[in-house]
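Read through the structure below, which is laid out as structure tokens, and then see the notes.
Every protein chain of the complex appears in place save one, which is left out.
Which chain is which? They are A and B, in the order written, and residues in each are numbered from 1.
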Amino acid sequence: MLGEGILKGLAETAKNFAGSFVSAERLTTVQYPEERIAPIEATRDFPFLVYDGADWEAGLRCVACQICEKECPPKCIYIEKSTDKKPDFTGKPQFYPARFDIDISVCMSCQICVEVCPFEAIKMDTEFELSTEDRFAGLLFDRKQLAKPNEHYRKIHPAEAAAVDARLAAEKAKAGARAKAASDAAAAKAAARPAEGGD
Amino acid sequence: MKTVEEIKTAIEAAVPGAGVEIVLNPSVCGQQSLRLAPESALAVATFLRNDAEFRLDYLSNVTGIDWPDCLEAVYHLYSVALKQGPLVIRMRTVNRTDQVELPSLTPVWRSAEFQEREIFDLFGIVFTGHPDLRRILMWDGFKDHPMRRDYVEPDDFEYEPTAHDEVLKRAQEHRSRE
Partner (left out) sequence: MAVADNKTEKLEGWNRPPVMEPEGEGELLEVATGPHHPSTHGVFRMDVALDGERVIRLKPVFGYLHRNHEMLAEGMSYLGSMPFTDRLDYICSLTNNWAYALAVEKLTGQEVPERAEYLRVILGELTRFQNHASSIGFLIQEMGASGTPLMYAFREREKILDLFEALTGARMMVNYMRFGGCRVDASAAWLDAARKVVAGLPGFVDEMDRLLSTNEILMARTQGIGILRPELAVNAGVTGPMLRASGVNYDIRKVDGYGIYNRFNFRVPLGDHWDVYDRYMIRLLEMRESIKILEQALKDIPAGPVMDPKAKLRGFRPKPGEAYGRIEAPKGELGFYLISDGGPNPYRYRVRPPSLINLTVLEDMALGENVADVVLIFGSVDIVLGEVDR
């Protein structure tokens, strides 16, 4: 019969149309921004800097090693190292970034900076509603805008943050054990010397 | 597929006077190549395509390379009929400035048509015998050849907040000129 193929096709379309009233699978449109889809955990948008504790300047994990700056493919990160040092989470004095700019109009969310960072200092955020009227300075994020607490990281990427926290706690424990062993050895030597010196 | 030495012997037997030399490739993948003399390249290409043992009827990729002293065109050949390949053949120009002609292999394999136009556009190799040699990716009035290593980009900085190295130097020069 002529037109049979068209009728078969129309039956499919009708099934989808009628089905969209009764089945959730056929009604796929989400009325954004009133409705939102639950975010997927691994999603990545733009980088942010992680800090531990309450003070973002003192707790910033970044030590300005500039590895992310070198590896960034579109070269959107700009770092200036500080001249003094501050203690990091294990207590060791480290440099910190005096300036850390990311131009998110250039950043392409490739997340290579996260992959190469040896200090778990830079991670990917999930914020994408970042439109602004100023297309130059409004899209250049500086150190203060980029610094976000570890609690924020735990909220957006729970599984990843748990693994990072475990890794950092293990490192801190190892550093602490090494420091304790070194101080015990020094105390033992100091205790032995006056005994020798007295002779 | 035969080794490059055997292919070289076969070519020299079929096309006498064809200047063919083997170019070794130190990588582990083992894709050796043959360098052809431009004068006999078209005859060698026809032989490789039509000979019953090779039947290299499919030209997969044409690449242009900018060496410090000359330009080069590299062709990757496969055989769809006999499911073999790749055979890599190369041709070098005499220099980079005024003697940059090479024979076009478009009369043998049509797939070279757009790719040789691209090499002409981006590197500057002039393919003689190409049916329609004009720029393909850049616009027709464009001067210069962008993929060459001595290509200087035009000065069109607008806003460079996170400039590094080369870009930083040129951005500072641009700003000082304004």
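Everything below uses one rule, namely that a contact is a pair of C-beta atoms (placed from the backbone, for glycine too) under 8 Å apart; a residue touches a chain by one contact, two chains touch by 3 or more.
Everything numeric here is computed off the predicted structure, so don't read it as measured data.
Engineer: Return the single residue from A:58, A:98 or A:112 that touches the missing chain.
Structural biologist: A:112
Engineer: Just name the one of A:53, A:73 or A:93 that touches the chain not displayed here.
Structural biologist: Of all options in A:53, A:73 or A:93, contact with the hidden chain holds for A:73.
Engineer: Take the complete complex as the reference. Which residues in chain B touch the chain that isn't displayed?
Structural biologist: These residues of chain B touch the chain that is not shown: 15-17, 25-29, 31, 39-40, 42-43, 46, 57-61, 63, 65-66, 74, 76, 80, 83, 86, 88, 106-115, 118, 129, 131, 135-139, 146-147.
Engineer: When the complex is taken as a whole, what residues of chain A touch the one chain not shown?
Structural biologist: Within chain A, the residues touching the omitted chain are 2-6, 8-9, 11-13, 16, 28, 40-44, 67, 71-73, 108-112, 115-116, 124.
The rule we apply is simple: only the chains that are shown with their structure count from here on.
Engineer: Where the CA atoms of chain A average out and where those of chain B average out, how many Å apart are those spots?
Structural biologist: Between these chains, centre-to-centre, one finds 43 Å.
Engineer: Please give the residue numbers of chain A that touch chain B in the complex, ascending.
Structural biologist: 69, 75-78, 101-103, 106, 136, 140
Engineer: Per the contact definition, I'd like the list of chain B residues that touch chain A in the complex.
Structural biologist: The touching residues are 159, 161-164, 167.
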